[in-house]
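The complex is shown incomplete by one protein chain, all other protein chains being positioned as in the whole.
Now for subunit A:
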Amino acid sequence: MAKMHYRELWCDSPRYWGGLALLGFIILLGMAATYYMEHNGHYVTGMSNQVVWGVPHVFALFLIVAASGALNVASIGSVFGGPMYKPLGRFSGLLAIGLLAGGLAVLVLDLGRPDRLIVAMTSYNFKSIFAWNVILYSGFFGIVAFYIWAMMDRRYGQPYYKPLGFAAFFWRLALTTGTGSIFGFLVAREAYDAAIMAPMFIIMSFSFGLAFFIITLMSAYWWAGRTIGDLRLAKLKNLLGVFVGAVLYFSAVYHLANLYVAQHDGVEMFILAGGNAYSSMFWLGHVVVGGVIPLFLLYSPAFAASRMAIASASVLVLLGGFFQMYVIVIGGQAFPMNIFPGKEVIASSFYDGVIASYSPTMAEIMLGISGIAIAMLLVAVAARMLHVLPENLEDPENPECA
């Protein structure tokens, strides 16, 4: 059995530095947007006391969910003993850290008082899912960093490889449960308040994380002029197909269950058949772009050997995932809370009983996009400095014991 060689991501200078400069520029724009929002206050955003979490939260949650999912490839290698996935473990861990850092940066910079971050770290309310998440997120960085070390240091790290693999796997499940429960435990709003939010977020993380992984892996190897074997890509592709199907399934169960509850009819009709931006995003964005088309690209025999189809499917899964998150976060808030059951609100100065309007501003969108750039920059720099990517990923002669 040939020994796997890992080497820094090396490509000619203009290509590497050009890529970094582009990412750096996007981050700079994000920083400018943050300064603009924090200096003026959130009044310059589309957010209000009606829709309190806007597009930055959509980006942040999307990245955080994807982060835990990106670690799956490593978990399959170490926890479930998949030999084809094992060489990808280091990069999977690195991507997970990068995505989480990008997501958290956006989340923190959208706070009303980001300068009080230290308060969030020192004053805990252990009943709050948010406070739990602060611990889960920091712990994730630590555990995954150790996990990568155990994978990289064959001499001293080896004994810890398995236990850390298990720890990271369970931690990531807890982390996404925590993220899903941010919504799942909100009794006030009809779109949320459902225990299925937590497992649904886990399956979303599987799908978004793997899509991110496939795209970044393919780009990195294209960047560095290295090769990936067809069999390995086919494995990743088939797995992505299963996850995309599972996301659609969970989404269907979530909405069907809600439809069954008479009290939740209103919000379901609003999202599913409201004839508004959210219903379009749900059907076109989440279901068609993020589900049906990728499934077709991944499983149609016509595209069986097409790498373009795999890359496109992954990009579409991410796009659809973003829309799905948008509908959950913003759509769920836009629908009015049923404060007075059985009553119709005739007049209110605070938009009671009315669908709230929200249109994101450029600054919010820039902050969100810079979160993706932060993640990609971290991954690009770390992959250049550390031995995370195998020198080649050609298919092994005997795939069962690669």
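Here, a residue touches a chain if its C-beta (ideal position, glycine included) is under 8 Å from a C-beta of that chain, and two chains touch if they have at least 3 such contacts; residues count from 1.
Quick note on the criterion: contacts and distances are computed from a predicted model.
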| item | value |
| --- | --- |
| Identity of the absent chain, which is to be given by its UniProt protein name, from "4Fe-4S ferredoxin", "Sarcosine oxidase subunit delta", "Sugar ABC transporter permease" or "Formate hydrogenlyase subunit 4" | "4Fe-4S ferredoxin" |
| Candidates A:K3, A:R113 or A:R155 - the one touching the absent chain | A:R113 |
| Touching the absent chain when the full complex is considered, from A:M4, A:L22 or A:V52 | A:V52 |
| Candidate in contact with the missing chain, chosen from A:V79, A:A131, A:M218 or A:V315 | A:A131 |
| Chain not shown: contacting residue from A:G41, A:P159, A:G275 or A:P301 | A:G41 |
| Positions on subunit A where the hidden chain makes contact | 38, 40-43, 47-50, 52-53, 111-120, 122-125, 127-131, 133-134, 182, 185-189, 333, 337, 339-352, 356 |
